[in-house]
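Please find one structure pasted underneath; my questions will follow.
Heads up, one of the protein chains got dropped from this complex, but the rest are sitting where they should.
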Amino acid sequence: MNFASDNAYGVSPEIIDALVQVNEGASSSYGGDEITAQLGEEMCKLFETDVAVFPVPSGTGANALALSTMVPSFGAVLCHEEAHINVDECGAVELYSGGCKLIGLPGAGAQLTAEGLKARLAGFVRGDHDPRRCAVSITQASELGTVYSLAEIGAIGAVCKEHGMKLHLDGARFANALVSLDCTPAEMTWKAGVDAVSFGVSKNGGMITDAVVFFDTSLAEDFDRRRLQGGQLIAKGRYASAQILAYLKDDLWLHNARHANAMAQKLSSGLEGVEGVRLHAPTQANEVFAVLPASVHGALQEAGAVYHCWPPNPNSGPVPSEPGEVLARLVTSFAASEEDVDRFVTAAG
Amino acid sequence: MNFASDNAYGVSPEIIDALVQVNEGASSSYGGDEITAQLGEEMCKLFETDVAVFPVPSGTGANALALSTMVPSFGAVLCHEEAHINVDECGAVELYSGGCKLIGLPGAGAQLTAEGLKARLAGFVRGDHDPRRCAVSITQASELGTVYSLAEIGAIGAVCKEHGMKLHLDGARFANALVSLDCTPAEMTWKAGVDAVSFGVSKNGGMITDAVVFFDTSLAEDFDRRRLQGGQLIAKGRYASAQILAYLKDDLWLHNARHANAMAQKLSSGLEGVEGVRLHAPTQANEVFAVLPASVHGALQEAGAVYHCWPPNPNSGPVPSEPGEVLARLVTSFAASEEDVDRFVTAAG
Amino acid sequence: MNFASDNAYGVSPEIIDALVQVNEGASSSYGGDEITAQLGEEMCKLFETDVAVFPVPSGTGANALALSTMVPSFGAVLCHEEAHINVDECGAVELYSGGCKLIGLPGAGAQLTAEGLKARLAGFVRGDHDPRRCAVSITQASELGTVYSLAEIGAIGAVCKEHGMKLHLDGARFANALVSLDCTPAEMTWKAGVDAVSFGVSKNGGMITDAVVFFDTSLAEDFDRRRLQGGQLIAKGRYASAQILAYLKDDLWLHNARHANAMAQKLSSGLEGVEGVRLHAPTQANEVFAVLPASVHGALQEAGAVYHCWPPNPNSGPVPSEPGEVLARLVTSFAASEEDVDRFVTAAG
Partner (left out) sequence: MNFASDNAYGVSPEIIDALVQVNEGASSSYGGDEITAQLGEEMCKLFETDVAVFPVPSGTGANALALSTMVPSFGAVLCHEEAHINVDECGAVELYSGGCKLIGLPGAGAQLTAEGLKARLAGFVRGDHDPRRCAVSITQASELGTVYSLAEIGAIGAVCKEHGMKLHLDGARFANALVSLDCTPAEMTWKAGVDAVSFGVSKNGGMITDAVVFFDTSLAEDFDRRRLQGGQLIAKGRYASAQILAYLKDDLWLHNARHANAMAQKLSSGLEGVEGVRLHAPTQANEVFAVLPASVHGALQEAGAVYHCWPPNPNSGPVPSEPGEVLARLVTSFAASEEDVDRFVTAAG
């Protein structure tokens, strides 16, 4: 019953198989190989447009590198105050940009709104003493497991365009959001105004790779140098690209995400039936945030359940109010078992 | 006949197997797992002392992160002018340190000498207008495939100690140097004054991982933060650690390196017998640098041999002097076949 | 009637005179001169302890350089969300530290409280995914013209000490706060736990210089290099040091500050008597923040008064609520004339 992270469970067997199969013969290193070239083609098909794609070994790397193309040292990125880039990456964007500023905005469900964004932009009244506002970063699915609608992304994209800002989407859980919306990758990204995506692979069945995908390919100029300078160019590049190709093949990624989301729904529904439990945010992807009474938390711990207690934010929903209550973050991965979910709900109840 | 890079060939089957085996059950992410803990123990045994070890996805990452613990933005790292960190990593050390200076020194065989180092240090006459001299970085085996003797490392280590500087060893080809010297890992590192090593795995049979190893463990404080900030913390850490454990198990790494070195010796000897070919530097690890006459280069290209032409440095040895001559870099990996070497020499001759 | 900034009016005649007098003969450059040495001695006397003092050409430079000695790229500085370093310096601290994070806290009067600080520190629950919390920066007098009591500074200093953090004081208006508290420089700084001060000179009658003063002199190691690297080492250093010596001589700085504060009190009292005007924060130094009704604002504009309209923060006090109301920031400098204040109040009333 490990619901601590979607990184806790292993790698999709299909992806392991792909690594075994690619382990033949010689090829160019540093991404000059044929498998990486094939990945580029597949991604263009997937997104129905010309994209530039760069595998990188981590989601933090993807975020920092992608945003470094958008913001100089004297610029600012607007994001949710609970955004992973703001609170969980130890200043990666700041390092890669040479000292930019992340400006965190409030918002329910760990989501920005076009209105909130406009209001904050109106606060840039200091002229050159303010940093240049360069980019907005949203997380889809969000850090509280909620999912922006296409209209919401589009509205944020429109604000960005109006202010000459770029729009980045942290897609560590891109697939989970995509199947939740039941839309195309193009609709969730460039058609809504997104310029670049951190395309998550590792959390949804990959081993060691994520990728940066640019729709505004002018941002990709010199990206090879940025990635190398960051130490994020994988020498044997085909072992990264092969993971992503296997991830996409036969819709493995969508299959994995649907399962994870379904398990989250089941878990969420089960918990809602437990006395005293309140959802902190709606369950729209593969994460459940629930306030657990002390007795429920105790029973789960005793049963050996593994999960993180999360810092609560009253802006989003119910928070712990009684002694011993906790806000639990429960993440269901592609490998979550129905039995574990049932056992968890039973132990809670 | 691909001698372009030790990254060109694949992954040792034992390492692939280890990845398949580790793909079971759940574990903590971000390096908090048991396999990573086991790696820490194995490395202490291997180096016969207390070390701190951190897997990272690339050698460039290992170098930049290791050196960032030694040098502030206003400091300098002394290295060979042809050092990988100076000419092949697009400013990674500079980025991670916030703007430090790499000071490149000349020297035959892409090696520093204690004497050369002392002479350069004597040139720090500008007081606070000079950067603080903080660290020396040497590459073992060197960028020209030569190997520092233990006495040479020790002499450099002594200069560092005398000047209050740290000593970093870029060990992208650590194993190749080690078997060439036939010494222990301890002798080649901390016993000779080395404070930290970029421990190469990927070039010698690994997939996606290298590691930083600290002997001066005070440098490791906050390294977890540095690694995360650099986007170089692998989420599913056990898949990196498992590679390294398999790499070390039953001396796989030494076996791989011995084979690669033997193939380089064979190639080197074979080429020396070819009319007009001159070695640019002695072959002491798994790389051969040879000046090839135009006719030899042409014949090899025709035969489909793959290798890089290298920028020649007259300080080290013979360089191209006739029209059409090239300096070829020939790298033999753990997977180089005797047949390929034979075919290559035959095609050259 | 220019109340836009304490930088709007010129330089104290005594300081101009000092520059004329120092313009004789030759001396060492880059701060190696006798006048700079004399400044060091005077500052030790002034602060009644051993300090290290470094003139720099701007307050932003002083803040960024001072904090860069306390916080690495992966660290964080806690400050008020309206702190000058957070909203008015375009990422200077971030640049100088190589990418650190400023974490802005709310608080009335643009002041931190020990309690608020403790609460925020308790939110550091992510271990190595959080930046290292390295320093706290407070502004005295604050960005809203309020003044921390000695007890308040001491309480913040105690929290810092308990958490192994350094305490920086942005003293752009150090003198104004000092005379407001009627205490000694030692009491307002190191005796209360302050490790370094950005010692403001330019706003209170100087020309082009401020200074960094370290009480924790271990932080000053290599500061000469930092200052040079930042382009903030003044070549003809004696022209900076001479300004500061003249500033301190015969208590010129205290005289200037007392006048400025008295003018602010007069202005504040005058405005309180005007119908509809509400103070946004108490007037404790040389700044008045007042909500002006549309009619008052209009009358003042018509009379030619110059001042900035400020972004209001409801946490601190009354904010504009009626159409046309503005929050005016009125700064009185050492050169503010009583007549101007009277004319202003009359025009307002």
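Which chain is which? They are A, B and C, in the order written, and residues in each are numbered from 1.
We adopt the following convention: a contact is a pair of C-beta atoms (placed from the backbone, for glycine too) under 8 Å apart; a residue touches a chain by one contact, two chains touch by 3 or more.
This one's a predicted model, so the numbers in the text were calculated from it and none came from an experiment.
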Given the contact definition stated above, which residue among C:Leu39, C:Val53 or C:Ala92 touches the chain not shown here? C:Ala92
Looking beyond the chains shown, say which of C:Asn176, C:Gln232, C:Thr283 or C:Asn313 touches the absent one. C:Gln232
Which chain C residues touch the hidden chain? 2, 4-5, 7-11, 13, 16, 19-20, 22-30, 56-65, 89-92, 95-96, 202-203, 207-209, 225, 228-236, 239-240, 306
At which residues does chain B meet the chain that is not included here? 73-76, 87-91, 94-102, 123, 125-126, 128-131, 311
Chain A positions in touch with the non-displayed chain are 72-74, 97-99, 128-129, 131-132, 222, 224-226, 228-229
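In this section, only the chains that are shown with their structure count from here on.
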Which chain's C-alpha centroid is most distant from that of chain B? C
Could you name the chain whose Cα mean is nearest to the mean of all protein Cα atoms here? A
In whole angstrom, what separates the CA-based centres of chain A and chain C? 41
Calculate how many whole Å lie between the centre of chain A and the centre of chain B, each centre taken as the average of the chain's C-alpha atoms. 34
Shared interface positions of chain A, touching two or more other chains: 89-91, 95-96
